[in-house]
Each structure stands twice: as structure tokens, then as C-alpha cells.
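Excluded from the complex is one protein chain; the other protein chains are retained at their positions.
To keep things simple, chains are lettered A, B and C as they appear, and every chain counts its residues starting from 1.
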Amino acid sequence: MAPQPLGSLKGFAVTFRQIFKKPITQQYPEFKRPVYPRFRGRHRLWRHENGLEKCVGCSLCAAACPADCIRVVADENTATNRVSAGERYARIYEINLSRCIFCGYCEIACPFDAITLGNDFELSEYARDDQIYTKDMLLAEPIKRVPVADGLLYDTPIPYYRTDS
Amino acid sequence: MAIAPERPEIYAGSRIPRIPTVLELPAALRDSDDVLQVNFGPNHPSTHGVLRLVVDLHGETVVGLNAKVGYVHTGFEKNMEAKTWWKAITYAPRIDYLAYQANELVFVQAIEKLLGLPLPEKATWMRMLLCELNRIHSHLVWLGTAALELGAISMFWYCFRERDQILDLSELVTGYRMHTRYFQAGGLAEDVPPGFYPECRRFVETMPGAVDQYEDLVDRNQIWLKRTKGLGLLSADDAIALGQTGPVLRGSGVDWDLRRDDPYLAYDRVDFAVPVYENGDVYDRYRVRMDEMRESTRIVEQCLRRLERLDGEPWIADDRKVVLPPREELHTSMESLIHHFKIVTEGYRVPEGEVYVAVESPRGELGCYVVSDGGPRPWRVKFRGASFVALEATATCMVDAYIADLIAIVGSLDTVMGEVDR
Amino acid sequence: MTFGGVPGLVEVREAHGETTLVVDPARLVEASLHVRDELGFAMLVDIAAADYLGWGQGGVAGHIGTPAGRSINHPGSQGLQVLPSPKPKRFAMNYHLLALRPGAPRLRLQVWLDDGEAVPSVTGVWATADWHEREAWDMMGIPVEGHPNLQRLLMDEDWEGHPLRKDYPLGGEPVRFSSAE
Partner (left out) sequence: MTEPWWISLIKAAVVINLLLGVFAYTTLLERKVMGRMQLRYGPNRAGPFGVLQPIADLVKLIRKEAFTPTQALDVPYIVAPVLSAFTALAAFAVIPFGEGWHVWRWDVTGQIVDVPISLILIFALGSVGIYGFIVGGWASESKYSLLGSMRTCAQLVSYEVSLALSVLGVVLMGQSLSLTEIVEKQGDTIWFAVPQFIGLVTFFVAGVAETSRAPFDLPEAESELVAGYHTEYSGMRWGLFQMAEYVNMITLSGLCVTLFFAGWHGPWAPLGPLWFLLKVAVILFVFIWLRTTLPRLRYDQLMAFGWKVLLPVATLNALVTALLVVAID
């Protein structure tokens, strides 16, 4: 290649031109980038329409978890205390999100569609203990809602992904 | 022709030192007061990752070098032995966190080779597409950071502009921007989502222009040429003796690419060129990667064309002992539910045997040696990281280098410490 | 390709389309030189050490199926354990070789070792063996004879034990959960 001393000047044109373009960075806390439907964020537990929990405490999610960050302690439903639709329910359901690797295996493993990974990605806390999500936190609606890019892209077999996540 | 017919003579004789990975202080300087020993790393702005180079400096010249690694050793291989095959798939991409897709591919292919599992057409092409996107991603991160180390700070942002598009595509398909676990034994975890092809096509159209822009910025810049040409020399013979692969090997004039010479997936059915440069210096390694970005874009384009014709085809093999049953069957078929429980809790079993599978990752040959005892867990997993081997060449490349070259040379070898230390 | 002339050859195995040459550890360097110079395996790709302590003993479940493939309805597959074939010694060192020529032939040199038995270094044959052998020493505790710089590679210099051995416990911090029960 012959030496091209003026080739060095091309770079100046490249950098100069960018001044007139709109920056690509986004103003994060004000603008939250919409996530795609398949995005795997913070977990959620679900209820049936009648208010009963979908989770039956089978621990399959805990068995599937490569990071061992799910703990389920099941108990029997009784006539006076009916929590889930099945025979048993999860008395304790906890996820340590600081250990979670968001692989989504729990969601795949759950035969009752009781646990899904939602859209929340703002998961930082000040204390490690705050990263341990209990059942109540997982059942509640997420506080910080993240917009979804395009609802038409939903195609996952878990039905209420489309409407609710 | 696998090897370039005329191997270039970059320098006479072998420059590999007595201990191949250590540059020892010359005897004349051993007792001298003029030698300054400096630690480059483990915390240093130029080592992205935690590499520690113990460098002996004589003025600005590097006269001794010893690379210390292991700061991010996380015991992936040991951990994978304790997980089922299915779960271990999530570990593989985290080893080389920039070429996650290639890592996932190599591990999944090792499982499939032991199982003798056929791969559906759609999965083959989709894997190829994602791996090539991943190669572009990895090269972009390399280019951005390597240029940053040489002081060309703007390149970083331009590269990350395109990188973000790739991550977006990855999120669209797999649900996660990195470490996707999208490749499963037998195929893909999910079907290709609607809307992916047009998005990906848009990226394919913009990428060549972006590469042009990177080249405009540095390719003919005199300072860039001065900082990269004729530095970090590695002759073809030395490169082979040191086990170099990928862009480092191709930058030394050896025409070798596993995608073409030992084709896996469907690489024998796409058209692409293997860039080879002959001077074995930092500049040539940079050129190889730039050209590879263009070629990868071409492969992605060809994959897209194929995939668009495969709409509605299966994306994973139909083998109920290995592959999770379709989700809708869980509520209707008892047998499916039993298989589901079995695979999730106990994991599928893989026949006894040992295999070594290699793919061309962005950094070179990424190998996975797997031993199975027939049980649900791997007996032994060993990853052959291309970065690990590339780092072995530092001492040879560093003969007659200055401190500033040290940065350029280590950068040009493109090491990812996660892969080195595993 | 014939492997008749390889010095110290013990066994040739073909499986999964891969060729494994089991070689006598004492003649490893000769064998390496032979495969490099006569057979053209110019590149040492990887050295993988494996520990077979406890191989085929209790707790290992066999693979269920037929050699030709798996069938869901394979009769009698339940409860039938197939133990894996026994291994000659505890440790195996696998040298994965590659020839840079069309077809990309690969070869695995395998050497079997007992605990504490040293393996000769092949750094003189392939320079790249340097770190691979250090890693094998560090992770598996396989002493390498004649290595120019045999130190720990990944672990600290004063680390005790060899982490990838099967008898090295898989430790780690337990995952934290709330104190409820």
C-alpha cells in the first residue's frame, strides 16, 4: 500500500460529521428502553382468575435452577386454608436474585405456568438481603413497569405473557 | 489448499524463548540497576479483564515479561461436572463472555455428538446466523477496546453503536442480550420469533457501511499505521508451534479456518472468503478481523435467505428422551409430563464416551473435550480457549517491543480473561 | 493413515469419528515427535487431563438405550444399569492434535497415569504445551517431567490441593435465603 499522508484526514471528517447526528445514548432513568417480549427479567408468580395461586409447590423450578437460587417449601392445602388450586401449595417461595442468572429454566420447568420471567430489569438494591424475593413480592405487581417494544412479537406458549407481563 | 503455499519469512529462525511463555531478562541486564520491574495489572486500565503482566523495563524497552493469569478462575469445569448436561449448558456461554454463542455451540455440539442426535435444518441455519452475529459482536468489542488503548477513543463508541444492535437482535430472539442458552441439545430452545428477519436484515444492510466508517477513522491514519505495522511479529512457524488459531494465525499468513477446512453446521453451504495476511504483525491481525466482520455479514445474509424459506419447520429434534416436550402437551399428555419431570429433575443421559469438538470462535479454535460415563452429568468438561493459547504468544511477540507496543500487542491477541482462567 | 510406527503405541481406538492413540507414558516424547514429523500433526491444540477416580462405581447411572439410538419404548430399559467400561489407571492426559491440511485430521494421544506418576513434558515438541502442562499440574496434580517452568498457573502459588480432582470437594458459599425456617 502506497503511503497516503492525506488518509489521516479522513478520520477528522468522520468525527466531525457525528456532531450533527442525534446521539444514540438514551437518557436512562427518564427513558426506559422497551424490552422485547422474550426478555427475561425479574420473576413473577401468578394467580388464577379466582385468586388461587397457580404454584402447587412441586419444586420443579428449584430442581431446574442451575444456580440453586430458588427455595420452595410446600404445605398441604386444607379446607379452611386453601391457597392454590392443587393439593399442595408453596408455603415459602423465595428467589435469591443476586444469584439468579436469568436463564429462564424455572419458567421452562414449571408445568403450571406459575412462574414467569417478566420485564423488570431494574433490580439493584442497597443490601444483599433485599435481593431475596419472597413469595409476596413475587406475587405482587411490579412497581417499576418497563414498556414492551412490540406486543405483536409475542409468540411464547405461556398464554398470559401477551396481556399481562 | 489449506496452508499458504509460500510461508512468509517474517524473521529468520524461531523467536520463541527458552520458556515459551516467559521473556527472561538478558544476562547482561540481570544485575543492572537500570531495570525497572513494573506490574501491568491485575488492575490496570489497559488490561480489560484481570491479566497481570510482570514487565521488566529497560528505559522504555520491554526486556522481560511474565504473564500471570488466574485472577478470574471461577471453576466452570468443576461446576459443570456437578450439574446435569441440561443445566451445564447455561455455564458454557459465561466462559468467554464475548463469544457466548460460540461457547454454547461447542458444548451443545459435544453433547449432540455423544448422543448422535440429528439437527433440524432450521436449527442449523439459525445457529450459524447467531454465531456469525456473535463473531461480529466480539470483533466490535475488540476493535473498540484495542483502538481505545492506542488512544483512538472515538472508535469505541462507534463500535458499540453496532454492538448494541446485535445485542438487541439477541434479546429479540433469545430473551437475553448475552449468555442466551438458546442452543439446546437437539436444536434451539424456541422458534425464531416473528419480526426477527426484517430486523436482522436491516442490520445486515447497515453493517458494511459501519465497517467503512471504522476504516475511514483509522485504516489510513499514519499514526495508527505506525503504531501497528511491524509490531508484535509472529512468524507462521512460530504461530503453529505456539498453537495459535483464528485471526492471530491468519494474520501470520497461515490460511486456516475451521469453518472452511473442517466445516460444521452448514458452513460448507455458504459462500465466504477467509482473509489471510502475511506480515504477522498487529496491523495484519486488525485487518483480518475487519475483513471477517464483512464476511460474517455476508454469511448472516445468506443464512437469512435460507431461513426465510424454512418458515414453519421444526426447530428442535423430536427425541423425547433428550428434548423437553412441547409446552402445550404438558396439560394434555401424561407421558409428556413424565418426560418433562424426568428431564428437569434427573436430566437426560448421555452415552459413555469422550469427544473433542472444535468450532471457530471469534478468537480461534474453541474446543470442548467432554467425557461422559453414561450418566446425567458430564464426567469431565474441558474447554480449550483460544485466548488461553493466544496469551502464550505474548512473550514471543514482545521481543524488541516498547511499553506502548506491549499494550498494542496484548490487545491484538484479543484475549478474554474469562476464557483464559475459566 | 496408519499408526503402526508410533513408538510406545498401546492401543488405537476409533469412536465418534475420532482416533485415539493410547501411548506408553515413558515413550510419549518419541511418539509425539513421530506424529508431528512423520504424520504431520504440527499443531497441539489442547492438553486435557481427566481424573477417573470413582469411575463406574456407585452413584453412576448407566445410559439407557441401544447402540443404534434411543427408543422410548426400548423394553427393559428401566432399572438396567450399564456400568461404563473400566479405565486402566486413575488419570488420563489427552493431547489433542491437529494437522493443518485438507480434511483437518485430528488425533488424540492418550497417556494413562497413576496418582503422582510423572508424565514427560512435550514443550520441546510443541511450544504451546507450556501452559497446558502447567494447567494440568495445577488443576489435576499431574507432575510434568522436564518442563522448563512448572508452576501453578491458575491457582495461587501457595494453594493446597488440585481443584479439578474428583476427591477435591466442590465448596462455595451457600445461597442465602430469608431466615424463615
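What we mean here is this: contacts are C-beta pairs under 8 Å (C-beta built on N, C-alpha and C of every residue); 3 or more make two chains touch, one makes a residue touch a chain.
Treat the numbers as computed from the prediction; the structure is a model and nothing was measured.
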Interface partners of the hidden chain - shown chains only, full complex considered: A, B
Identified contact with the non-displayed chain, of B:Asn79, B:Ser154 or B:Ser333: B:Ser154
Residue of B:Glu9, B:Glu60 or B:Glu205 touching the missing chain in the full complex: B:Glu60
Selected residue (touches chain absent from view) among B:Phe76, B:Tyr100, B:Phe196 or B:Trp224: B:Trp224
Contacts of chain B with the absent chain, listed as residue ranges: 36, 38, 44-46, 57, 60, 147-154, 156-158, 161, 217-218, 221, 223-224, 226-227, 402-407
Interface with the unshown chain - residue positions in chain A: 8, 11-12, 14-16, 18-19, 21, 23-25, 27
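The rule is short, and it goes like this: only the chains that are shown with their structure count from here on.
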Pair joined by the larger number of C-beta contacts - B-C, A-C: B-C
Whole-Å gap separating chain A and chain B, where each centre is the average of the chain's CA atoms: 28
Whole-Å gap separating chain B and chain C, where each centre is the average of the chain's CA atoms: 23
Between chain A and chain C, centroid-to-centroid distance (C-alpha), Å: 40
Of all residues in chain B, those that touch chain C in their complex: 1-3, 16, 18-22, 69-70, 73, 75, 77-79, 81-82, 113-114, 116, 238, 240-243, 245, 254, 256, 258, 261-262, 319-322, 349-356, 358, 365, 367, 369, 371, 373-376, 379-380, 382, 384, 388-389, 391-392, 421-422
Chain C residues touching chain B - in the complex, by the definition given at the top: 15-16, 18, 20, 42-46, 48-52, 55-56, 60-65, 69-70, 72, 82, 84-85, 94, 96, 98, 100-104, 106, 108, 123, 126-128, 130-131, 139, 148-149, 152-156, 163-164, 168, 170
Residue ranges of chain C touching chain A (in the complex, touch as defined): 175-178, 180-181
